[in-house]
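Missing here: one protein chain of the complex. Every other protein chain is in place.
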């Protein structure tokens, strides 16, 4: 994959990511933008947990949704934007670890509907552990000023 | 529905909710616990937004997952706990509003697998507006000390 | 609910249902069309089973998808049509019974995206037993001649 961090698409995604108050609140960083693939990382923090002390499924969903959405941003025209219509998340292992990686990848581009898939991993010593997956469906939005960035 | 706030089940749920770092971070409150139905409320805050200034889908998911999970807690024995296996979220209207209500309701109790459905609403002047729905599948967990509360 | 079987919407749905080769193959009948709610029934048959002799999850999905789709047809203009973008199905009890009822109900109308929810029941002596649920997302399609009926 061609790293496109430095070009207009990467710039649009970084600016858009910076406007996501939720990503700031969760301590998430945008760490990689390539054609059709976006990665986000997040350190573990007790402020992100559910009742058993592991990463909350909603936090996992937030990071995966953002990664999936921006993976689709790499494939749309600069004057359109996207809204998530729906997603499904499978939680496959407890969200335990020092740090987490969330990768979103476009599965089906389109002029109206776009589908992306994401996977979340716990990063510790040793190999990354798959903790969650997402399939996300997005709608291409044109000409709505409040949904543009 | 019979309000069970004051009994052991309600107490368990309140203690468990209080341990959810994520709910504290998102500013969510547990506002109602009844047999099979749990409600959570959350005021709008810019720290919870996605790039267009509306509530992040992951924040909506977090609140719905918690509401669905505790709706199931009202139907399980005190010595077992639950883990969310997966959920699907539909985002039906933009998460705009002063305040949000998330209601989880048990759909199918079970000794192994439990299914709950949730709905999220934006609260403003006027009628509540449906913004999202969730279907959540949970697994009953027995005898794992780290997953008990 | 207002039975609308006799009017133009009901007529459109019945003609459209009759064109579904799959519904004929599965032995499904359209049994009720009301504003926002459509029901389909299907007798049990060994030709519809999975390996343990119960109704195949795909057969359940077919009937629920059709019921959800036509529940949405009751709310769209006569010159537009719908395509299912995605759905999720939860299988809550084994599909055992003499006969099955599948009810689709519109949850969120819209000019672009429509969401419907469905439930499937096994009918025997005694109360109907919930066997499955669906949440389905559809796209409104305009001006594509091959997708019109």
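Each chain gets a letter, A, B and C, in the order it is written, and its residues are counted from 1.
Everything below uses one rule, namely that a residue touches a chain if its C-beta (ideal position, glycine included) is under 8 Å from a C-beta of that chain, and two chains touch if they have at least 3 such contacts.
Here the structure is a predicted model, which means the values were calculated and not measured.
Trainee: Out of C:24, C:99 or C:142, which residue would touch the omitted chain in the full complex?
Mentor: C:24
Trainee: Of the residues C:63, C:76, C:106 or C:131, I need the one that contacts the missing chain.
Mentor: C:63
Trainee: Using the document's definition of touch, tell me which of C:35, C:50 or C:124 contacts the absent chain.
Mentor: Final answer for the missing-chain contact: C:50.
Trainee: In the full complex, which residues of chain A touch the absent chain?
Mentor: 88, 90, 92-93, 107-108, 110, 115, 117, 130, 133, 135, 137
Trainee: What chain B residues would touch the chain not displayed?
Mentor: Where chain B meets the chain not shown: residues 85-86, 88, 112-113, 137, 139.
Trainee: Residue by residue, what part of chain C touches the chain that was omitted?
Mentor: Per the touch rule, chain C residues meeting the hidden chain are 16-17, 19-22, 24-26, 45-53, 56-66, 81, 83-91, 94, 146-149.
The working rule: only the chains that are shown with their structure count from here on.
Trainee: I need the rotation angle between the copies chain A and chain C from a CA superposition, between 0 and 180°, in steps of 5.
Mentor: 180
Trainee: What chain is most central when centres are computed from CA atoms?
Mentor: B
Trainee: Same residues or different residues: which describes how chain A and chain B meet, taking over half shared numbers as same?
Mentor: Because over half of the interface numbers appear in both copies, chain B and chain A meet with the same residues.
Trainee: Centroid of chain B to centroid of chain C, CA atoms only: how many Å?
Mentor: Result: the chain centres lie 29 Å from each other.
Trainee: Just how far, in Å, is the C-alpha centre of chain B from the one of chain A?
Mentor: Measuring from centre to centre gives 22 Å for this pair.
Trainee: Residue numbers in chain C touching 2 or more other chains?
Mentor: Only 88, 137 qualify.
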